[in-house]
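Here the complex is missing a single protein chain, while all its other protein chains stay put.
Here the chain labels run A, B, C and D in written order, and each chain numbers its own residues starting at 1.
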Amino acid sequence: MDKSIKRVKDIHPKRAGKIGDQPGIIKIAPDAVKPTINIYSYNEKELVTDKGTDIKVILDQLKKCKDHDHWIQIKGLGDAALLEDIGEHLKINPLVLEDIANVHQRPKFDEYDGYLFGVSRLLHYGRNNELVNDQFSALIKDNILISFEESHVEYFEAVKTRLAASAGSIRKLGPSYMYYALTDTILDRYFELLAQVGDNLDAVEDRLYRSADKTVMYETQQLKRTMIVVRRASWPERDKFNEMLRSDNPLINPGVKVYLRDAYDHVVQIMDMVENYKEISSSIMDIYLSMVSNRMNEIMKVLTIISAIFIPLTFVAGIYGMNFAKVDPVTNKVMPDNMPELYSPQGYYYVIAAMLFIALVQIGIFWKKGWFSKL
Amino acid sequence: MDKSIKRVKDIHPKRAGKIGDQPGIIKIAPDAVKPTINIYSYNEKELVTDKGTDIKVILDQLKKCKDHDHWIQIKGLGDAALLEDIGEHLKINPLVLEDIANVHQRPKFDEYDGYLFGVSRLLHYGRNNELVNDQFSALIKDNILISFEESHVEYFEAVKTRLAASAGSIRKLGPSYMYYALTDTILDRYFELLAQVGDNLDAVEDRLYRSADKTVMYETQQLKRTMIVVRRASWPERDKFNEMLRSDNPLINPGVKVYLRDAYDHVVQIMDMVENYKEISSSIMDIYLSMVSNRMNEIMKVLTIISAIFIPLTFVAGIYGMNFAKVDPVTNKVMPDNMPELYSPQGYYYVIAAMLFIALVQIGIFWKKGWFSKL
Amino acid sequence: MDKSIKRVKDIHPKRAGKIGDQPGIIKIAPDAVKPTINIYSYNEKELVTDKGTDIKVILDQLKKCKDHDHWIQIKGLGDAALLEDIGEHLKINPLVLEDIANVHQRPKFDEYDGYLFGVSRLLHYGRNNELVNDQFSALIKDNILISFEESHVEYFEAVKTRLAASAGSIRKLGPSYMYYALTDTILDRYFELLAQVGDNLDAVEDRLYRSADKTVMYETQQLKRTMIVVRRASWPERDKFNEMLRSDNPLINPGVKVYLRDAYDHVVQIMDMVENYKEISSSIMDIYLSMVSNRMNEIMKVLTIISAIFIPLTFVAGIYGMNFAKVDPVTNKVMPDNMPELYSPQGYYYVIAAMLFIALVQIGIFWKKGWFSKL
Amino acid sequence: MDKSIKRVKDIHPKRAGKIGDQPGIIKIAPDAVKPTINIYSYNEKELVTDKGTDIKVILDQLKKCKDHDHWIQIKGLGDAALLEDIGEHLKINPLVLEDIANVHQRPKFDEYDGYLFGVSRLLHYGRNNELVNDQFSALIKDNILISFEESHVEYFEAVKTRLAASAGSIRKLGPSYMYYALTDTILDRYFELLAQVGDNLDAVEDRLYRSADKTVMYETQQLKRTMIVVRRASWPERDKFNEMLRSDNPLINPGVKVYLRDAYDHVVQIMDMVENYKEISSSIMDIYLSMVSNRMNEIMKVLTIISAIFIPLTFVAGIYGMNFAKVDPVTNKVMPDNMPELYSPQGYYYVIAAMLFIALVQIGIFWKKGWFSKL
Partner (left out) sequence: MDKSIKRVKDIHPKRAGKIGDQPGIIKIAPDAVKPTINIYSYNEKELVTDKGTDIKVILDQLKKCKDHDHWIQIKGLGDAALLEDIGEHLKINPLVLEDIANVHQRPKFDEYDGYLFGVSRLLHYGRNNELVNDQFSALIKDNILISFEESHVEYFEAVKTRLAASAGSIRKLGPSYMYYALTDTILDRYFELLAQVGDNLDAVEDRLYRSADKTVMYETQQLKRTMIVVRRASWPERDKFNEMLRSDNPLINPGVKVYLRDAYDHVVQIMDMVENYKEISSSIMDIYLSMVSNRMNEIMKVLTIISAIFIPLTFVAGIYGMNFAKVDPVTNKVMPDNMPELYSPQGYYYVIAAMLFIALVQIGIFWKKGWFSKL
């Protein structure tokens, strides 16, 4: 489990471009991948799909499927021209296009004149178990939903399956339902992520009670930071659903509101879990720190008991290791006062007995102090 | 008392089903128990009961008792078909049915077109003293209250007794009163749970002052987590009663409002107790940690006093254990400067006296520093 | 001062009766004392008093004094029949009567149809210096104020004196002024309690700087808990006065509002003091804990200095206590390389000098490190 | 700098008088000083001043200067009769007079029928560098501002100078401007106080990095408490200015509003600084505590290194200090197995070499562990 908990590095959102640059200029990050476009045109009767890499395929499809709703899924943001073409064709404010390209937006939901713009964060554990924090943004205009993702990873398999299979709400309720379906799928991933965090916390806590070592601190901190990332992504998400619920924009199909309320409940549940896991992390850290203190106490007790017992005994042995002379080697004068114990026939036994007595008294004292039981 | 405080494991709410699944699909948890149905049809004059396991018994009873109010108690959620039948018969939104089956909802109260939906958490200590956190949900439509519980444990014995015995409000005020009666019974359990937590905290604190050991930390943390679970269940409960009080939905009998206000007071009292117990937990942990520090100090003082007294004495003994020769064994040259003390007739007594003096001076210094009194 | 700070045990509010019991049933706590009734009927001209133990004395007095205002003071809640009689006579909702008998209510102020109901907490240090937390509740209906107290302790001596003496507002402004007068007297007690807490905190802090021992922690925690109890009692008190100020219920004499605003200011002042004392408690605990750390440092320094000086010296003495033979006792072979120092005429003095030198160097190092000054 | 940071003792506000006393009774604190009265009557043309100690001088001046605005400055509250006279003459509610005399009010601003009442706290470092927390209150009625201060210390020299010199706003905008001018002068003192606190914090922090001793903790705590006092004084001050800004009371000259907004900005700036200094205090304490821990670590390392090196060496020396006999002194039996090392010609050198080796290995280990560099 240890190795699965990676250091959660924070992405430092830098505004691309130079300080004081004109707003509304699309700045493509140097590591952005080239876009691929999937178009899903659907109504209650049929589903027409196409794919491509530039604006032409979109325009063709829009012309071809006049009485369909469209979901244009763009994966990869590495082509400023495509964004500009879309902006021009759909008359999107350049500030919005800038936000789409600048992948450090907080989740938000803005209503513009004639279209809607929403941002969410795609959170999940990546291939190497690192926390991925991608941007998902979407435009709703007329009967079109255009979604933008940072990478080519496939998030919305399930939505595509439902779109192909069912003739249910997803085919009927237009682009705002599609937007809900995509966002709710993103939230499903949050639940998955949180379940994994929960399992990790459980494993850390198990280890805490079994054999606490210093990775406990490190891993709990990493999990706590994951929580912080999820919280930063989900708090504005709640405001977003709130605004969508209260909005009377005709682009939001009234039939979608009941689903939005359901998604709102999911966000609240996510936030609730995050707070809960943060409290559990704190509790683990408190227990861990008190364990470190207790272990220190135990170590000190061992040292103190051994020292307290043997240091006085060693002193006694040292006394009788002194060389005070009974007889002066030069004058042969007898000095009977010098260490007479050494010349007593049972002196050795008496000293050993005295040492045993001292040791037992001390053990008794420590026993009474309760030092032999653990703190 | 120790063994009664179990580790409070968090249930990690997972959304059943796969990511991106269509909303409104009822997903039955694999460990869900099969439902049993109890029907209580009552008016001021009589109480008619029936029981069964499928929708048929409900439909029969509804047909039979036309001018009664009905409480349909469903225990166990392991039958998707039953939920679907109920949904179809009462025209319930599939999203609501999904919430009933997915037992990780936060308490909430939603008004739908023609019916009401409420969720609460059933908290209590289970058979093995573990914290049980089940879901209770209820639908109010026309003169019917349908309640759903996760397990077959009987919570509402007292309500049933009142229903059978009394001809009071419970028989008169319709399904919204019945909903109040059930929810208030759930809150009664919270009080019971909190009283137990309070007793445990008292016991832990008693132990803290009597013989603090490291279980104090562990148990206080478990109790704190229980508090967190209760808080997560009761905070939204307060919002729920608030919404019910402010609602003018005809499904809520105005005569029930005074009871709802009473229940609201109970929730506020529960939240107040939870905050109080959390502060007491923190206080216990603070005292415990300061005790650990003090104990460390005491241990160190014992070590230091003993070391400080005996190490210098041992050094003195070591001095007079040195073998500097007064007479060279080979040349027989006399060296009177080598350790003349050893050849003084009272040398031994002088050294013992000097050692005593050193020891007394040190004891005096430590006494003055106050190290013999406890910190 | 030490003995005056008692452990603040929390009362665990338990709802009397069984779980799921019918609401509105009066449950008398087993240790409730029997009620005594004092009736004060007053108008600008006269004050008529009577006393008794049952409803009869109340009804008599009400009949006798038709154009008076009445304060019916009931001390002791051990008689369910009395509460029921009052409830029946004044048409009080059974839920309110239940709240009067169940003495764990939070302060609140509820307006019912035709009467008002208020709850406060009576806090003071009891006979054995323990914190008493009794319930005070009151009903205002027509020209009657009925107050209920848990015990026979006399709180309102001063109010009674004013009632007897003055012909001021207390005789003119009716039961809502009387309610204000009683509540403000309760708040006066809070000030008294807080002053005592403040004195205790001062004493603890004095002791902290003079001779910190581990009671500091314990007592500060107890005082902090007292603060928590006061805060729990005063926060809802503020809401109460706010509601009364904003209410246009005819039972609240408009002339009383200016007094209520004054009482509101008192509550805010109490809350302010509580927060202040809580911050002082935290500060005392922080200083105490840093003192414990410092003391530990000091102890360790003593140990380290003494060990560091004498352990090397003892080693040197140990060296010259070794018995490497200059002359083999069997073969009489001379081995001049074995410990020649022992056979040098001034060897002893050189060694003593070397030891002194080592000791001085070490003392010098520790001096430079600043270990002889206190941290 | 040390001596300049005094222990910040909290004044424990006690309501003068007995519990349950009638409200609106003026209770003079026993240590209140006798009042002196300064009257400043001014209009755009002239400034007339007078002084005295009783109500007569006020009435005279009011009669004499009919078309002036008046600032009546009363310093000292030790005369209940004066307050009563003012109350009677200006028809002030007794509760307000009680608040003026009871010098523990929080800052507030109350509108009464026909007059305004405001309270502020006068905070400054007193003569002995102790924190003084006096009460300033003021009444605005018609064209009169009466201000009350607790002591004879002169706060408003600058205002008086402006009043005498300028014919600016202060002479034109009436008593509400005068109230603003006085309050803003009080806020100026807060800035002065905070600047001093800031300097002290800087000095403490300098000392922390130069030579941390335990006064750091004590002084930081005292400065933190000063911050708490300022915060308690400034928070309600903000509400006060807010209320004055929103009020449309004719007693507040509309031309003063722009000044009140300025003063409001000052209060917000003060609160901002207080929060800032509190964070700096916490940061200092965190650094200090981590320094104590580090120092402990360093001490322990010294002890451990010295002990770990010399204790094994001393043991080796002890081994060769044992007296196992090669020749039995009684039987003269030769026992060649007993400590043959002692009789090896180079035994002594080998042992010394072995000891050196052990010591070097240990030093090497500690070096590798990095114990010789500081933590």
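Some notes on this structure:
Here is the rule we go by: contacts are C-beta pairs under 8 Å (C-beta built on N, C-alpha and C of every residue); 3 or more make two chains touch, one makes a residue touch a chain.
Everything numeric in this text was worked out from a predicted model, so none of it was measured.
One of D:90, D:132 or D:287 touches the chain omitted from the figure, and that residue is D:287. The chain not shown here is touched by just one of D:48, D:80, D:203 or D:296, and that residue is D:296. Between the chain not shown and the residues A:80, A:132 or A:351, the one that touches is A:351. Along subunit A, the points of touch with the absent chain fall at residues 9-10, 12-15, 18-23, 93, 95, 99, 104-106, 108, 110, 211-214, 217-218, 221, 224-225, 228, 232, 285, 288-289, 292-293, 295-296, 299-300, 302-303, 306-307, 310-311, 313-314, 317-318, 320-323, 326-327, 334, 336, 339, 341-349, 351.
Panel shows subunit D; residues 156-159, 161-162, 166, 168, 170, 181, 184-185, 188-189, 191-192, 194-195, 198-199, 202, 258-259, 261-262, 265-266, 268-269, 272-273, 276-277, 279-280, 283, 286-287, 290-291, 293-294, 296-297, 300-301, 303-304, 307-308, 311-312, 314-315, 318-319, 321-325, 328-330, 333, 335, 337-339, 370-371, 373-375 of it touch the chain omitted from the view.
What we mean here is this: only the chains that are shown with their structure count from here on.
Taken over every residue number at the interface, the positions common to subunit C and subunit D amount to under half, indicating a different-residue contact. The angle of the rotation superposing subunit B on subunit C, based on CA atoms and rounded to the nearest 5, is 70 degrees. Averaging C-alpha coordinates per chain places the centre of subunit B 40 Å away from that of subunit D. Taken residue by residue, subunit B touches two or more other chains at 293, 296, 300, 303, 307, 311, 314, 318, 321-323, 339, whereas all remaining positions touch fewer. Chain-to-chain contact here is organised linearly: an open path runs through the chains from one end to the other.
Chain pairs that touch one another are A-B, B-C, C-D.
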